[in-house]
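Every protein chain except one is present and positioned as in the full complex.
Let's look at chain A:
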Amino acid sequence: MSLAKRIIPCLDVDGGRVVKGVQFVDIRDAGDPIEVAKRYDQQGADEITFLDITATHAERDTMVHVVEAVASQVFIPLTVGGGIRTVEDIRRMLNAGADKVGINSAAVNNPEFVREAAEKFGSQCIVVAIDAKKVSAENETDKWEIFTHGGRKPTGIDAVEWAKKMVEYGAGEILLTSMDKDGTKSGFDLALTRAVSDAVNVPVIASGGVGKLQDLTDGIKLGHADAVLAASIFHFGEHTVEEAKQQMAAQGIEVRL
């Protein structure tokens, strides 16, 4: 009897629709977020994450309505990320029915924002999202750097050190995305996932690169992740969350079936 490892489908939302890009281009339409969320809930998803990928001011209202509608019908935890920059942004999302918010660029621009948010709303709802890219050469010790602006802007910050710092500032969870792997369907960056997960004492969600069910198991067994996040593998009907959990359970991972 113990805590289950979580599977978290991720819905990239643009203009009120679920979309999925491959390395941030080639957007395909994947449906109405409420319908998609309900489907994943029925399949046994442990949480659902919404990423507002445009995150403009006007889009924010659309996102609030999406969260409100989903939270009235789907009774599992919901996380919203993308463009969360102020205490007011967080308050609006929580009031709409989100349980956690993901903070990414705003944390890099002003780490104190994470501290303020955690003090105000509690660490349990503050997820710091980290987009990391490998910057070491093949023959060097592994090193990853934080990127912002959808992976376009380097910051010079070491990913593992950053994760530790964000936990000190009050992050209750780390959502770790490999920019090298995102959209490639070649599996998580397991070395990155393990380095961060072993360095912090809060849960780590592995993200970026899931192409087959075994990748999810590897993220937990080899990457030491507490939860795994995936999008396209579920969106286009290749696999259900239930299949993923059965495959994980068959390899000895504790899941909620």
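Note that a residue touches a chain if its C-beta (ideal position, glycine included) is under 8 Å from a C-beta of that chain, and two chains touch if they have at least 3 such contacts; residues count from 1.
Keep this in mind: contacts and distances are computed from a predicted model.
Protein name for the hidden chain, per its UniProt entry and selected from "Imidazole glycerol phosphate synthase subunit HisH", "Reductase", "Sarcosine oxidase subunit delta" or "Nucleoside ABC transporter membrane protein": "Imidazole glycerol phosphate synthase subunit HisH". Touching the chain that is not shown, out of A:168, A:198 or A:238: A:198 (per the contact rule at the top). Within the complete assembly, residues 1-6, 41, 46, 68, 71-73, 75-77, 94-99, 119, 121-125, 172-173, 198, 201-203, 224, 226-227, 256 of chain A touch the chain that is not shown.
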